[in-house]
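A short write-up of the structure that comes next.
One protein chain omitted, others in place.
Take a look at chain A:
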Amino acid sequence: MNGSSPEPSATGADPGGPGAAAQLAELLREQLPGARDVGVEQVEQVFGGNARQALAGTATWTEPSARRRREPVIMLSRAPGSQVQADPEREYAVLRALSETSVRAPRVFAADRDGAVTGTSSIVLQRMPGRADPVAFLRSRDRARARELTADLARAAAELHAVDVHRDVPGLTERLGGVVSEDGNIDPQSTVAAQIEYWQSVFLGCRLEPLPVLAGLFDWLLDNVPAPARVALVHGDLRPGNFLYEDARLVSLLDWEMVHVGDPAEDLAWIFRPLWSPQRFLDLGSFVRRYEEAGGAPVDRAALLYHRVFAEAKFAAISIRAARAFADGTTTNLRLADRAATVTTSLALALDLAAEWESLPKGALC
């Protein structure tokens, strides 16, 4: 599902340095249609997560209509040894397409697909208001407000999953991992299977030891792929920390580098991984009800359970890739050094969830 992108150096570029602001301005000058007098001011390096480096600033330019524009922007650049293989061109195309929909996503201004300007693959987005702090949200003492924000997350997920992949994101179906059958329609089951196979390949390519339990879990996932009634645009990393919020309102979904076509239940399962689950404000069942009330397609409970198994296997694969990047010296991020130690926690839960799925009445497995 992911294309290749240029590998940044292990020591990293200098995203906060004086050259970075000029690079950001150059990128905007190249790609804003008809823009003149492009400048970027108030540039500062901000936290962009483990996978990307972020540079924030205020861009100014004159449009062809002579109107002067002033926009807060953020440039996200792939961090060395990132545990997420981003395809900025795909992310750019999706965000451009989503700007025509009601999905809560930032506008996109430019992308440096091959790192020709910035030295590594980068994307320039509208900088939205709000905060992304997952700890502040998950430890909130204002449970009523946190509950309302969690319900708004359910609504935002329903809005995203309402996107018609063929109509709203034209020409990107296969690039987003959708498997198209001979009749031109997306084959839902094969599309879900392709996603499992992708993460299985990540695991097999990065593991430092055989890990037969995880190997067995991926086999189990492939042997029991659900056939969703429809596939949708799936964020792929939808969770606290990857959306901006103000009070009880979700402002924008962030970090679209794992966006793909898949089973909407995949996003719902990912939101409720124990590490970042908003369970204490709204349990999964109530969250799903809110999601369905907001227009989300009815959620098959067996499929949701299946995707909770997948979420743990995927997180384990991401952790193994992160640990491998540190072991190989392609990242200096100490947060990734010990990620392999988290794998057993994911596996223990995945085995429990798979056993729960196996115990479901066969009629529930549809």
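Operating definition for what follows: a residue touches a chain if its C-beta (ideal position, glycine included) is under 8 Å from a C-beta of that chain, and two chains touch if they have at least 3 such contacts; residues count from 1.
One rule holds in what follows: contacts and distances are computed from a predicted model.
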> Which one, "Glutamyl-tRNA(Gln) amidotransferase subunit A", "CHAD domain-containing protein", "Branched-chain amino acid transport system permease protein" or "(2Fe-2S)-binding protein", is the UniProt name for the chain you do not see?
Replying inline: "CHAD domain-containing protein"
> Given the contact definition stated above, which residue among A:Ala227, A:Ala294 or A:Leu351 touches the chain not shown here?
Replying inline: A:Leu351
>> Touching the hidden chain in the complete assembly: which of A:Pro64, A:Gly205 or A:Pro274 does that?
In response: A:Pro274
> Who touches the missing chain here, A:Leu138, A:Val180, A:Ala193 or A:Val213?
Replying inline: A:Val213
> Which chain A residues would touch the chain omitted from the figure, given the whole complex?
Replying inline: 47, 209-213, 215-216, 219, 223, 274, 333-335, 337-338, 341-342, 344-345, 347-349, 351
